[in-house]
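Heads up, one of the protein chains got dropped from this complex, but the rest are sitting where they should.
== chain A ==
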């Protein structure tokens, strides 16, 4: 609900460093929610009130989250007069959560199950503030690989050149085919690209595969075919592949076969 700022929707990828979280302002009609993108397998840092300093008359800081059934569950409580926080979670979060000095929630070994809303509740003096944060967990795909490579391409014949696979990504990667660095665009006749995305139900990660059917021409001898997996975190390029192009000669070549 509400508006989404354009900055979040399509993040350009190429050279973004991996370690930072990405902040987006998601303007809703009722309240502003901060969105945080964490990295799969890494520790997700969920800031409390954007990392604002703690109030002087802080009583306690509590982190809670929206559970799968829609109800709220407690994660931990950090009382101002105590050193250690008290873990309140009873499920998978029990061993994974902790609170940082600046009240940020630290979730270890982030995975797609952590894509939910976490709320930081701050009680100080006679006030109570809640700061919800939406968490997304992204993972760049494994380096794309071209499989099922054609043994040889035949001149002017539509053959399956190969299947490019970019595995285990979130969100799913987009595969693009390049020949000699130039994007191949499917036209339904000489170039046919068949993409598909499959999600692993246990991890929630998506594997994108793309099959390329290509009609070779004489000039394609020695051409380098690559597929790239485009992802908001990073775009990865596969190793280039060249194919033998088998030409059909109408007349025997000079000097015999």
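By definition in this document, contacts are C-beta pairs under 8 Å (C-beta built on N, C-alpha and C of every residue); 3 or more make two chains touch, one makes a residue touch a chain; residues count from 1.
Going forward, contacts and distances are computed from a predicted model.
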Under which of the names "SRCR domain-containing protein", "AP-2 complex subunit alpha", "Adrenal ferredoxin" or "peptidylprolyl isomerase" is the non-displayed chain listed in UniProt?
-> "SRCR domain-containing protein"
Of the candidates A:94, A:109, A:157 or A:224, the residue in contact with the absent chain is A:94
Return the single residue from A:52, A:86, A:108 or A:180 that touches the missing chain.
-> A:86
With the missing chain put back, which residues of chain A would touch it? List them for me.
-> 59-60, 62, 72, 77, 79, 81-83, 86-92, 94-95, 121, 123, 126-128
